[in-house]
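Worksheet: one structure, shown below.
Presenting chain A:
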Amino acid sequence: MKQHIWGMLTVLLGATLPFSGSTVLADHRSGNVVLVGGAISQTGRYAEPAGRQYNSVKLWVDQVNQRGGLLGHKVLLTMLDDKSDTQTAIKLYEKLITEDKVDLLVGPYSSGITDAVANVTERYHMPIVAYGAASADIWERGRKYIFAVNDIAENYQKGAAHLAKQIGVKRIAIIGEDSLFPRMSRKGLEQWAKQLGLQVVVAENYATQKQGDYTALLQKIKAQRVEAIFSNSYFDDAAAQIRQLREMNYDVKFFASTVGPGLPRFAKDLGPTAEYVLGFSQWEPNLSLGHPGMKEFIDAYKARYGTEPNYHSASAYASMQVFEAAVKQAGSFDREKLRDALSTIQVRTMFGTYKVDEKGMTNHEGLTFQIRNGKRMIVWPPHLAEVKPILPVPKWSER
Partner candidate 1 sequence: MEQAEIRRVYLLGAFIVAAFATPFAVGAWSGNIFYDRQWLMDLITVCLNGLLQGGVYAMYGVGLTLIFGVMRIINVAHGEIVMLGAYLTWVLFNAPEYLGLGWHLDPLLTMVITLPIAFALGFAIQKVLLNAVVGGPELTPLLITFGVGIAMINLVEWIFTTDYHTIPYQPDAFHITETIFVGKNKIISFAMALAISLGVFLFLKLHRLGKAIRATAQNPEVAMVCGIDVQRIYLVTFGLGAALASAGGALVSIQFGFNPETGVQYTVVAFAIIVLGGRGHYLGAMLGAVLLAVLENLVSFMVPNGSAMVEMAAYTMIVGVLLIRPQGLLGVKET
Partner candidate 2 sequence: MGAQPPEIALDIRDLRKNFGGIRAVDGCSLAFPRGQISGLIGPNGSGKTTTFNLLTGVIAPDSGAIYYNGDNLAGLKPYQVFRKGITRTFQITRIYREMTVFENMLSASRLSVPERQGRARAEELMAFVNLTHLRDEYGGNLSYGQQKLLEFARALMPDPDVILLDEPAAGINRTLLADLLTHIHRLQGMGKTIVIIEHDMNVIMNHCAKIFVMDYGLKIAEGPAQEIQRNEQVITAYFGHR
C-alpha cells in the first residue's frame, strides 16, 4: 500500500512543476492587456469597509477601459480574498508578484495587513498605493515602494482633541482595540493631549474579540471623573460603548470614536443614542469639499452600487486615479519608473491633492464630524466646518 501512496505523492508534487516555468515578463502580455491585481478582505471581519474599496476599484477598472485602457492596454482585474487574515494576504501577494506577475498592484485593507504585505512588495520593488492603511508606522520603516493617500491614524482624534481643548475639558480617557490601527490612533492622541494640556487619566486597550460589554470599563472611567472619552473603535465596540454610556446615565462632555460613526449604519441602527457622537472621516460625499470630479464619482458609485460612497470607497478610487496618472507620467509599467513617478507627481483627485514627501506620506487632512439628526456634519477643521458643534453634548436625561 505504502508504495502506492509514495507514488501518488510524487505525482502530486510533480504536478505543481508545470505551473512554475514561465519567466515571461509582464509588459508584453498577449492580447494587449495589463493585469491589475491585489488581495482584499472579501470575507472575514474587514469585509465591510474592504468591500467598499473593492467596489471602487472595480468601478475604476470599468471606467478606464471605457476610456481606452492604460497606455492603450485593456485593464484586467484579479482580486483575491485574504479572508481578513494577514498571513493569507502575505502568501497571496507573493503569488501575485512572482507567479501571476501583475503589472499594477493594489493594496489590501487595514493597516495591519498593509504593514505586513509591504514587506513583500518592498522585496520585489513593487510600488503600491496604500488606500486601506493609515498608520504612520508603515512609512516609518524606510520603505521606498509604498505611498499613502490617507491622513495618518495618529491624526484621527486630532480634531476631537482640539475641540476638547476649546470647551475646557481636562480629564480624558483613551480606550481602543488592541491592534495596530487603534493603537497608532492612541499614540497620536496621547501626543496631542500632551501638546494641548489634556490629562489622560485612563488609557486602555481591550481584546479584539470582546464580548461587547464595556460597562465595567466605563464605570472605571467614570470613577476617575473623566470628562471626555476618546474611543479608537470600529463599529461594534463604538456602538456598544455609546449605548452603555446611556444605560449608565453617565454624562460625558463628548464621546469621540474613530471608524465606527463614519459607517452609515451607525446612526441608522442606534438612532437617538448616536446623536452628537464625534467621528472621524478621511472624506465625505459632500460637494462643499470642492475636489474635482467628486460629483461624477459619487453619482457613478451610487448608480452602480445603490449606496453613497464613504471615505473608504473614496480613498480607493483616488488611489486608482493616482496610479493612472503615474502610469501616464512613467509611460510604462516598469516598476522603478512607476515608483519614481509616484514619488514625484502631484495629482488632484476627487479625494484631495496627492503629493508625497520623501517617506511616501501625504499631507491629506482628515475631517471630524458630529452626528446630527442622523447625518454626519463636518465640525473640524474650522475652515471646512459645515456647522458649529454642540458641545458639551446634552445630558442623557435632557434628550
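With respect to how the candidates were assembled, all candidates are chains of the complex that A comes from, given by their letters.
Everything below uses one rule, namely that a residue touches a chain if its C-beta (ideal position, glycine included) is under 8 Å from a C-beta of that chain, and two chains touch if they have at least 3 such contacts; residues count from 1.
Predicted model only: the values in this text are computed from it and were never measured.
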Next item on the list: Pick the candidate that touches chain A in this complex from 1 or 2.
Entry: 1
Check: What part of chain A is in contact with candidate 1 in the complex they form?
Finding: 43-48, 51, 175, 178, 204-207, 209-217, 219-220, 222-223, 235-237, 239-240, 243-244, 246-249, 265, 269-271, 273, 396
